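This is the structure, below, for whatever I ask next.
The complex appears here minus one protein chain, its other protein chains still in place.
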Amino acid sequence: MQLWGGRFAKSADQLLRQFNDSISFDQRMWREDIDGSIAWAQGLANANVLTQVEADTLVDGLRQVAAEWEQENFTIAAGDEDIHTANERRLTELVGSVGGKLHTGRSRNDQVATDFRLWAKRAISAVIEQVTEVQSAIISSAERHHDTPLPGYTHMQHAQPVTWGHWIMSHFWPLERDRRRLQAAFDSADELPLGSAALAGTAFPIDRDFLATQLGFSRISQNSLDAVSNRDFVADALYACAMVGVHLSRLSEQLIIFSSQEFGFVRVDDAYSTGSSLMPQKKNPDTLELTRGKSGRLIGLLVGLMVTLKGLPSTYDKDLQEDKEGVFNAVDTLAIVLPVMAAVVETLQINADKMAGQLEAGLLATDLADYLVKKGLPFREAHHVVGAVVQAAEDRNIEITDLALADLQQISDLFSDDVTAAFSVAGSLAARNVVGGTAPAAVLQQIEAARRCMTE
Amino acid sequence: MQLWGGRFAKSADQLLRQFNDSISFDQRMWREDIDGSIAWAQGLANANVLTQVEADTLVDGLRQVAAEWEQENFTIAAGDEDIHTANERRLTELVGSVGGKLHTGRSRNDQVATDFRLWAKRAISAVIEQVTEVQSAIISSAERHHDTPLPGYTHMQHAQPVTWGHWIMSHFWPLERDRRRLQAAFDSADELPLGSAALAGTAFPIDRDFLATQLGFSRISQNSLDAVSNRDFVADALYACAMVGVHLSRLSEQLIIFSSQEFGFVRVDDAYSTGSSLMPQKKNPDTLELTRGKSGRLIGLLVGLMVTLKGLPSTYDKDLQEDKEGVFNAVDTLAIVLPVMAAVVETLQINADKMAGQLEAGLLATDLADYLVKKGLPFREAHHVVGAVVQAAEDRNIEITDLALADLQQISDLFSDDVTAAFSVAGSLAARNVVGGTAPAAVLQQIEAARRCMTE
Amino acid sequence: MQLWGGRFAKSADQLLRQFNDSISFDQRMWREDIDGSIAWAQGLANANVLTQVEADTLVDGLRQVAAEWEQENFTIAAGDEDIHTANERRLTELVGSVGGKLHTGRSRNDQVATDFRLWAKRAISAVIEQVTEVQSAIISSAERHHDTPLPGYTHMQHAQPVTWGHWIMSHFWPLERDRRRLQAAFDSADELPLGSAALAGTAFPIDRDFLATQLGFSRISQNSLDAVSNRDFVADALYACAMVGVHLSRLSEQLIIFSSQEFGFVRVDDAYSTGSSLMPQKKNPDTLELTRGKSGRLIGLLVGLMVTLKGLPSTYDKDLQEDKEGVFNAVDTLAIVLPVMAAVVETLQINADKMAGQLEAGLLATDLADYLVKKGLPFREAHHVVGAVVQAAEDRNIEITDLALADLQQISDLFSDDVTAAFSVAGSLAARNVVGGTAPAAVLQQIEAARRCMTE
Partner (left out) sequence: MQLWGGRFAKSADQLLRQFNDSISFDQRMWREDIDGSIAWAQGLANANVLTQVEADTLVDGLRQVAAEWEQENFTIAAGDEDIHTANERRLTELVGSVGGKLHTGRSRNDQVATDFRLWAKRAISAVIEQVTEVQSAIISSAERHHDTPLPGYTHMQHAQPVTWGHWIMSHFWPLERDRRRLQAAFDSADELPLGSAALAGTAFPIDRDFLATQLGFSRISQNSLDAVSNRDFVADALYACAMVGVHLSRLSEQLIIFSSQEFGFVRVDDAYSTGSSLMPQKKNPDTLELTRGKSGRLIGLLVGLMVTLKGLPSTYDKDLQEDKEGVFNAVDTLAIVLPVMAAVVETLQINADKMAGQLEAGLLATDLADYLVKKGLPFREAHHVVGAVVQAAEDRNIEITDLALADLQQISDLFSDDVTAAFSVAGSLAARNVVGGTAPAAVLQQIEAARRCMTE
């Protein structure tokens, strides 16, 4: 039948196969599929469903199949709709009819769930390592510039002085939380569904704990209907990846702004920006922009899976075939974005002079208020006094640090000689020596705390 | 430099190139890129920036490049980061240094926007045609079964009788609205950005209206800064595709339920379902499930783009490189989903007996109330009387249609002989002869109206 | 029964009522509900289902109910689960048992769809007007500063000079596209579902075209099953609102950056920013930040509805009660955001000196290349020559505009006296006089084109 054949390049058959088959993308799980089958063969032997000789034959055959994949000479045949049928087809070619015993008591439903979880655990571990790379680069930058001052911003407006070390470390902790989210996704994936069969549980006396141990799962699923349709671990992984994307978009955004000619605080290394022989002053921070842009993709992938899961009956529905491409895409995206971000941070040129040039006296207004509070003035009144000081400076068109002590004393008699000490960037920084504060000493302690987190 | 080289398979260089380059996916716009360049070359000649001989040389060269693509022997070179550099590089190889004149007064920013819009217009037109296929299949099914009755549902509960023709046509109109949305997306794309250069407009006296005519655009952009960063047409296309996905998910959902053994109303043709030699009663409606599931992907792609655009400064930022893969994915998805859905509907087996078997008397309760209203009883009172009738039938454990006239008259003296006529599925259907109603005559009119929409 | 009563403050009954009832939010459609009922009463009389006297009594009663709402003395009673039951209950109190005839041939399903569409049309019209306000403010700013130069950016890096008028107009056109999207949403809503009854069409010979005319709808629905479950118009409205949100986030983003001390290009008027008596240099552009932030809400509302619709059977399901709060929220959000944005733009202080201060010679590199092209050099070679010029300037640590003609001629003999003319911001701007270009003359034409769009 060729209902639409006249209009479209592909035949109905080709279209349908393309629609139903997943071999084009799930072949990347070939290793996990082999691993799962090896464990299953041994599990069947342990349960006396297969003889040990049969199991050994299967295992040897599976290892041969694996070798073909590894050496990139596995050939996908016409009927191989997914990685599972492909591997079993090849196995049977290699070992003969005993190959037909491998699928005893097992279903594609629990098989694919097992393979996918094995893959997810490996993939999430790799993302965790890549996040750690960025964190290391941040720590190294923070250490080099733990006391380099720049304006701290709220609402993108100058607020109070902070140090570069403190600022860049403010992007370490979100990633640390991401690592915890990724670890939670890993734990979510770390449950063996094998033995659930199509939906109701296998009818053979398989020792599922043995399978879990063989395959490195820390626990086994408790409900077969749930086990074959549970894709929470994928959602958890996509959520964690999306949050990484959000955090990197925030870091990128700020570095892009800091890279503008108007700020000039940083310069992305030539290797990670694109220049122009025509406009050589132009260093487009392309890598940061792409990173920021890819947060959209990562959030979209999470939404996609959640929508697919919405309203789905429990146990296996084919809708679930939509579970893989998204997380493959997310993991592949981060496998580029994260190493590039690590390198960008590592090689970032920081222009301390430009940052210092923006440290105007207005940034010290809070320090002046704190000075008055320490003299006993209630904070809300101190706030008003500083307002008057600012007004006085503005009236004379000078900075508040240029007012004479006498001028200040006209506004409040709490001012005395020691006010000049409060009126310095270094003093302002040093005063914020609380845990998590911007004082250089506190930043060094923060870096130590960060290092401890990473080695935990 | 190999900052992270030790840990990752790819070198920094490879990773970066993979990150920045778009040739892997934007090569599918090779034809549009050539078309755009041909128009541009002629535009430059018209403006006396090039001689006509130069322009002709460029056009000839571009046609050669196109031929290479068509014959699938275009070779992508190492430095070809995107389709635009690839085509220009090859052009210059073919025609020599005059190739370097093609880019005069043009920038990759307006070039890519032009190519992408040309591609989008073609792609959206194809989707419109594919939607039309499904609509045709629906109309054909509606016609064949314009008077086949089945229960109509609200809240998935039996409500009133309807016809299959009416029911299946309830999925025609959402697609008709989708066609309008797709048309709006087409109109959105149908604006020429070429001549905007990098951001500020070209400095050469190009006749942009000429370019528009050459390339089939119905209007030209009015602001160069906007023109190079405007991706609204992509969002519009993704929104239209996502709504197609939502509508197909609703149709799929219902057909999946109708395919269950408990309903048994329809059977998806063997070609579009997967069976099992083991459980031959099992006809898994895989294609419908995949279609339902892919609504997630389509919504996710829309979200992805909107997030990428959020907070982006106007004029070109590299984040916009994320604009293409999503819509490519959406269009490719629908290019399979829609033809398959057309075929599923076309070949669907409808079991009129099973549907008739569910037409119990309770479905006619509304007709009984309408009968009393026509006798003059206020609707709210008729409602109560019918409640009493139902109770009487339930007390005797019979259906309401089995009550004798005398029994009815004990409840209300408005009942008389003619009540039996009101008490039939055929009567119930025929009564709903308003425009848009389920009466077979109205359904035939509806089909006519639908046909008119499609040929407009 | 009080299953969870011990643990929760509310009784099961209260919880359930709160869950099922919609009166708390749908009462804002009181006027549309009355309007719909008045038309329906007359429609019933025209069809001789009611006498004209009965219809007049109903209409009078409905007007009394409307007056109570208008005078804010309508009292919601305990059993009023939604605006429709509330109005009918009150009507019957006022006019007696004839009130029970109003609902003849109608169902809450087509009634609520009609009311909601009436409301949507009014609400969307208001949003269109609010968008127009922002557009007017933009045009007015563009006109005042049509020739005020500032750096144009790509990748947030200096690229070429543009004018303020051109820049701010780049935010006019996205809003113009939004108006078209809003208009499409209006057209989508502009279809009368009344007469569809619960699902199968009314059984009374109602003239639906009469109803449409009475209620100002331009067409009637063609399928009753679709008509009661079609919420595409809500999705269309939410999509249009979300795109407004995205566009405003882009404008906000850029104005926030331009407001930073480092840029200093603009200053948000005191009325629309929050200051601090403590740090008086601080003008937090809160309104712009809130506007940018609310794009999240608007996108989220669109996603919410699409997810709710996904996989829903056609005809009415209670899930659809989730259709209103989202769009109410979106419309209310824009009813604040848009007028505030109009005022922010209207009152924005523009610091031409600060912008001029950033116009360094690097911005003119493209003009130098264009100069050489006009002398006959292929663009790609001109590009290289300019690279050499830039290098020469950099070697002497001067700007390229400071190189002597002799220096230039050492690099290329195409340079002659007239090069200085190409080397000016004014010259660069004036050269880009194509439609949509940044030349002051082109900007004035653009403003004219914009005005025409708005009055179309």
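Each chain carries a letter (A, B and C) given by its place in the written order, and its residues are counted from 1.
The criterion applied here is as follows: a residue touches a chain if its C-beta (ideal position, glycine included) is under 8 Å from a C-beta of that chain, and two chains touch if they have at least 3 such contacts.
Remember, predicted model here, so these are calculated numbers, not experimental data.
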_Candidate in contact with the missing chain, chosen from B:T104, B:N284, B:T315 or B:S428_ = B:N284
*Option touching the unshown chain, where A:D115, A:E253, A:D323 or A:E346 are the choices*: A:E253
*Give the residue, chosen from C:Y272, C:F379 or C:F415, that touches the chain omitted from the document.*
C:Y272
*Contact partner of the left-out chain, one of B:F217, B:F263 or B:Y371*: B:F263
*Based on the whole complex, identify which of C:P205, C:G300 or C:G357 touches the chain you can't see.*
C:G300
*Since one chain isn't shown, list which residues of chain B touch it in the complete complex.*
151, 153-159, 256-257, 259-263, 277-286, 289, 303, 306-307, 310-311, 358, 360, 362-363, 365-366, 369, 383-384, 386-387, 390-391, 394
*Considering the whole complex rather than only what is displayed, give the residues of chain C touching the chain that is not shown.*
1, 3-4, 7-8, 12, 15-16, 18-20, 129, 133, 253, 271-272, 274, 284, 286-287, 289-290, 292-297, 299-311, 317-322, 325-326, 335-337, 339-340, 342-343, 346-347
*Contacts of chain A with the absent chain, listed as residue ranges*: 49, 92, 97-105, 109, 152-156, 159-162, 166-167, 169-174, 177, 180-181, 184, 188, 195-206, 208, 220-230, 232, 235-236, 239, 242-243, 246, 249-254, 257, 292, 295-296, 299, 303, 306-307, 309-318, 366-367, 370, 373, 378-381, 428-429, 431-439, 442, 446, 449-450
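In this section, only the chains that are shown with their structure count from here on.
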*Averaged-CA centre spacing for the pair chain B and chain A, given as whole angstrom*: 33
_chain B-chain C separation of Cα centroids, rounded to whole Å_ = 24
*Set of chain B residues in contact with two or more other chains*: 253, 292, 295-296, 299, 303, 306-307, 309-311, 317-318
